[in-house]
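What follows is a short report on a single structure.
All protein chains but one are shown at their positions in the complex.
Here is chain A:
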Amino acid sequence: MAKITFDGIEVEVEDGTTILNAARKIGGDVVPPAMCYYTPLKGSGGKCRACLVKVTAGSAKDPRPMPKLVASCVTPVQDGMVVENTLSPQVMEARKGIVEMLLINHPLDCPVCDQAGECDLQNFSYAHGTSATRFEEERRTFERQDIGPLIQLHMNRCILCYRCVYTADQITDKRVHGVLGRGDAAEIGTYIENVIDNDFSGNVIDVCPVGALTDKTFRFKNRVWFTKPVDAHRDCPKCAGKVVLWTRGNDVLRVTARKNEYGEVVDFICNECRFEKKEVADWTIEGPRHIARASVISANHYELPVINPQIIADLPESTTKELNIIPRPY
């Protein structure tokens, strides 16, 4: 076990845990944002640099600070490590820069984007971005690509997080797409036009943090905040069959996998559940879906971010004041 201090809060985690996951153990607003890291996907993380933190003491054995900001999602903790996230002005400045970089070529077409309301980049830029851009140049654009009848690829919106590539690589047996090209000309593609039609290919939609990969069967049908998410399940021979149905009235407009509070899929679902089962009768309804993450979907729910109460209890009053933590039921 390793004891680390994250934003003044001490937490004990298992050896080998990353700084990000240690922060997630604390919970609440102190958790760094992550655009490319995805717990179920091996090898993900380290690319978007959204989760950069400052390590002011490397470990109890070697308490020297790390010279550069580190990506918390891929850096393992060391016993005695001291990390600053929200408390470090350098981190906040860097994060502002990352938002700006990510938005340089990302079109601000949120009003017509299917991801609006559940877009990680929207949330990230709301929390850390600025209201204006300094980028005056023409934005990068890509040729339109058709990757089949189920998934819409909108490459202009892609932030090259590689999540979809890892997903296809790790949960499907026939990956036909990847990253082509280099630098800002790099793109997600199938090289020679191909259809992404594997049984589990629909999961690339769920893992995409922006609107680069969207569900063609749901496209332009509704806005997510007008729909009612309900948990449902069915006996599926291919997957766990545990899903969220996004309904309006009696219509099932969209089926997605269930995600945890950090937007990560709990169980990947098959294409049959996702694209073919669009009748309420196909499912056993469990009840309303609780959307825990900061999103327009959970607007007006007035839920305050929760920090693990055991951790709060151990904190000195000065720290709780500094972090503006209000003790409340967990």
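In the analysis below, a contact is a pair of C-beta atoms (placed from the backbone, for glycine too) under 8 Å apart; a residue touches a chain by one contact, two chains touch by 3 or more; residues count from 1.
Just so we're on the same page, contacts and distances are computed from a predicted model.
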item: UniProt protein name of the chain not shown, from "Kef-type potassium/proton antiporter accessory protein, CPA2 family", "NADH-quinone oxidoreductase subunit F", "Hydrogenase-4 component E" or "Phosphate transport system permease protein PstA"; value: "NADH-quinone oxidoreductase subunit F"
item: Residue among A:K42, A:K68, A:K228 or A:K321 touching the omitted chain; value: A:K68
item: Residue among A:L41, A:V55, A:C113 or A:I159 touching the omitted chain; value: A:I159
item: Touching residue (missing chain; options A:G28, A:G45 or A:G263); value: A:G45
item: Contacts of chain A with the absent chain, listed as residue ranges; value: 45-50, 52, 67-69, 71, 74-76, 94, 97-98, 100-102, 104-105, 134-135, 137, 140, 159-160, 162, 178-179, 181-186
